[in-house]
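Every protein chain of the complex appears in place save one, which is left out.
Letters A, B and C name the chains as they come in the text, with residue numbers starting at 1 for each one.
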Amino acid sequence: MMDTVVVPLLKIAVLLNAVLVAVTFLVLMERKVIAWAQSRLGPMRVGPYGILQAIADPIKLILKEDITPARADKYVFTLAPIMSLVPALVVFSVVPFGPDPFYYVSDINVGLLFVISVTSIGVYGIILGGWASNSKYPLLASLRASAQLISYEIAVTMTLVSVILTTGTLSLVGIVEAQREGGLWFAFVQPVALMLVFIGGLAETNRAPFDLPEAETELTGGFHTEYSGMRFSLFFLAEYANMIVISAVVVIMFFGGWLAPFPNVPALSFLGLVPAWIWFIGKIFLFLYVFIWIRATLPRYRYDQLMGLGWKVLIPIAIGNLVVTGILKVAL
Amino acid sequence: MLEITPLHYSLLSAALFMIGVIGVLVRRNVIIIFMSIELILNAVNINLIALSDQLQDLAGQVFVVFVIAVAAAEAAVGLGIIIAFYRNKETVNIDEIQIMRW
Amino acid sequence: MAEAIVFWTLAVLILGLGIMVISARSAVHSVLFLVVNFLLVAVLYVMLNAEFVAVIQVLVYAGGIVVLYLFVVMLVSLKKAPERYADPRRVAWTGTLLAGAVLLEVVAIVVASSGGGEPAATEGALGAADTPFAECGAGPLVSCNTEQLGWVLYTSYLIPFEVASMLLLVAMIGAIVLAKRHL
Partner (left out) sequence: MTLEAPRTSATQFDTDELVINMGPQHPSTHGVLRVVLKLDGERVIDADCVIGYIHRGIEKLSENRDWTQIILLTDRMDYVAAATNNLGYCQTVEKLMQIEVPRRARYIRTVLAELQRIASHCLWLGTHAMDIGAMTVLLYAFREREFVLDLFEEFCGARLTYNAMRIGGLPLDIPPGWDRKVLSFCDLMEGKLNDYETLLTNNRIWLKRTRGVGVIGGDEAIGLGLCGPPLRGSGVPRDVRKDEPYAAYDELEFNVPLGTRGDTYDRYLIRMDEFRESIRLIRQAVEGIPEGPIMGKVPRLIKPPAGETYHAIESPKGELGYFIVSDGKSTNPYRFRVRPPSFCNLQGLKRLVTGHLVADVVALIGTIDIVLGEVDR
């Protein structure tokens, strides 16, 4: 009973809180990094260097009036943000933060497929939110979101298959172990796959330059135009939680998860003394930084160009990568 | 009641199957009819998986994979037809599709 | 005991949601119930040691096909519900009666054929003898049937597998031809 119910529940509670706190600070990090990129200071008023802004923002969002438009579909309107957040949080149940079972809630043998399939559920929140608002811009946004997600999911899944071919396991722990045994992170074995997964991840989390369902300058905020207060903040949480998920997946698949870098260089062996989970979280934050950096730099794609990129560029490359991986796997 | 046998799964499957059949027969909205067909396919899948577990034979699961593939194909083509039809007739009522031409 | 609780909960929810799917007034609500229904069916698959199929169910059904349905439902924004044209009550009665007949037949077959009720445990009835089911269990939490399923799919069922991929290709082209306005 202790091992099957209490401990996992405790882990889940800790993990959920950690993720939600991380998300609030991620918002602050995004504001700060973008501010620095734009030669601004960013939030400075609340606490030293604006650190307490991460607490002030959620409080503001919770206290704000939560408006339901008069002609909205009330139930779906409330359900949509929840449907968007829950899958993003569920994924963390299979993310390993370290080598021992202590560091993860569960390690299932279809872990990678689980991550892909559960994240694909998250799009319902966006689609339904846009539809339930009974407003035209959100409707356009939700049509965009559904088309975008389906297209990019194919590319990402195809690419992950080529990584699975290299590892021979779907378990996330197994994938990291394979990199430890191989002594080489998959970023160097599968560089094309890394690019594809990262680009696809940007598109799936609706981040710039693929933030078309939001596109505040075109669709005035897209699917969450009509949302406010707590329900809006749930969408917000979901977006950032998804960013963490994608970063975690990229780190696990391509950057050795919790492994310390340069294990074979004796001069740098002190890197191994740092706890594994710190390496993992540090790598995740590196990728979150890249997410934010890209947002500060690039303009936005247009809808047709986005679909063209997905279907005409990424999917062919993904299939080509898969074929080459297969051939090399058999040949070597 | 407390011990779950494959019979339970089969009955669940049968009940879901019936719900799907009712949906197909009663509803006039083509899209809902399509969804009812998906329910029927799911009912069959439950049965296949339950029996696969009981017989310790993977054939059932293989068939489920095929059923899902067929369902995907069916959804793609079927929804394509619905869109093409709606574009011309502005309706998705099955009673108005009976002439099979437009 | 635990299995019974899970099964009955799931059974009630699946059937209830099924009824909601076919009775919801708005097509979008139907799609919503359908998604939840499929997710619960996936949980049922996990109970039955078919976790690969469960994940595929979520990935393909809930994540792909139903999104497509939702897409079409929103595209076909209906001004009036299609039900208004016909006399719904007559059709409903006929439909329910017919469906009841089907149910009776199915239940009769199920009950009659599962006379023994005990797990038959006859391995390899359909040519899968080379991959005994019992071998898996090496996985950390749940047994690993993905590998075996892949093995069977690419050996015993290779031709059906290829035919299925052909079918998908044909469906893809068909859908493009149907949906494209001008070729």
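Following the convention adopted for this analysis, contacts are C-beta pairs under 8 Å (C-beta built on N, C-alpha and C of every residue); 3 or more make two chains touch, one makes a residue touch a chain.
Since the structure is predicted, the reported quantities are computational estimates derived from the model, not experimental observations.
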Pick out which of C:12, C:75 or C:97 touches the chain that's been left out of the picture.
-> C:75
Of A:25, A:289 or A:303, the residue that touches the missing chain is A:303
Residues of chain A in contact with the chain not shown | 34, 37-40, 136-137, 140, 144, 208-209, 211-212, 215-220, 295-305
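Note that in this section only the chains that are shown with their structure count from here on.
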Line, ring, star, complete or other: which one describes how these chains touch?
-> line
Go ahead and note the Å separation of the Cα centroids belonging to chain A and chain C.
-> 29
Centroid distance [mean C-alpha coordinates] between chain C and chain B, Å = 7
Check each residue of chain B and list the ones that touch at least two other chains.
-> none
Multi-chain contacts in chain C, i.e. residues touching at least two other chains, fall at 52, 56, 64, 68, 71, 75
Note: in the complex, chain C contacts chain B through residues 1, 3-4, 7, 11, 14-15, 18-19, 21-22, 27, 30-31, 34, 37-38, 41, 44-45, 48-50, 52-53, 56-57, 60-61, 64-65, 68-69, 71-73, 75-76, 78, 81-83, 85-86, 88, 91-92, 94-96, 98-100, 102-103, 106-107, 110-111, 114, 117, 119-128, 131-134, 145, 148-149, 152-153, 156-157, 160-161, 164-165, 167-168, 170-172, 174-179, 181
Spell out the part of chain C that touches chain A in their complex, as residue ranges.
-> 26, 28-29, 32, 35, 39, 51-52, 55-56, 58-59, 62-64, 67-68, 70-71, 74-75, 139-144, 146
So in the complex, which bits of chain B are touching chain C?
-> 1-12, 14-32, 34-36, 38-39, 42, 45-46, 49-50, 52-59, 61-62, 64-66, 68-77, 79-84, 86-87, 91-96
